[in-house]
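I am attaching a structure below and will ask some questions about it afterwards.
Missing here: one protein chain of the complex. Every other protein chain is in place.
Moving on to subunit A:
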Amino acid sequence: MLVLRGFQRITSVLLQQGNTSLRSLTTTSNVVQHNEDMLIKMENPYKEPQKGCLLCNVSVDFKNTQLLSQFISPYTGRIYGRHITRLCSRKQKEVAKAIKKSHAMGFMSVTHKHPEFMKDPHVCGKHLE
């Protein structure tokens, strides 16, 4: 009985305020029910454009030893891991494969970095500068 009475009261209130407030009641209870300040559904206007990795639109080739040399250690010639190069998985794989290919084909040195490329800008990691 009590429940029925409560229900009747709610419905009468709804009918008085019109249809707009009905939506807010049914969705969340935290929303304040004003007609003018209704939440407008829109995309986050402060959203920043997604930044890709360094080599986002750059094609990786085994012939481009200068580019590949930027991702190896100058002292040992080892390929840096993803946590240092900060590349996405696809590009990291491509770079690693290209470096190994150029090693095998005699294009790039294995144990060190070509001295010509030592002055190139440091692209990997901050602590190496």
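Heads up, the rule we're going with is that a contact is a pair of C-beta atoms (placed from the backbone, for glycine too) under 8 Å apart; a residue touches a chain by one contact, two chains touch by 3 or more; residues count from 1.
Criterion: contacts and distances are computed from a predicted model.
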item	value
Hidden chain of the complex, named as in its UniProt record, picked from "General transcription and DNA repair factor IIH helicase subunit XPD", "adenine phosphoribosyltransferase", "Small ribosomal subunit protein bS6m" or "Phosphatidylinositol glycan anchor biosynthesis class T"	"Small ribosomal subunit protein bS6m"
Touching the absent chain when the full complex is considered, from A:V95, A:M108 or A:C124	A:M108
Contact set of subunit A toward the excluded chain (per top definition)	49-53, 55-57, 59, 63, 88, 90-91, 101, 104-111, 114
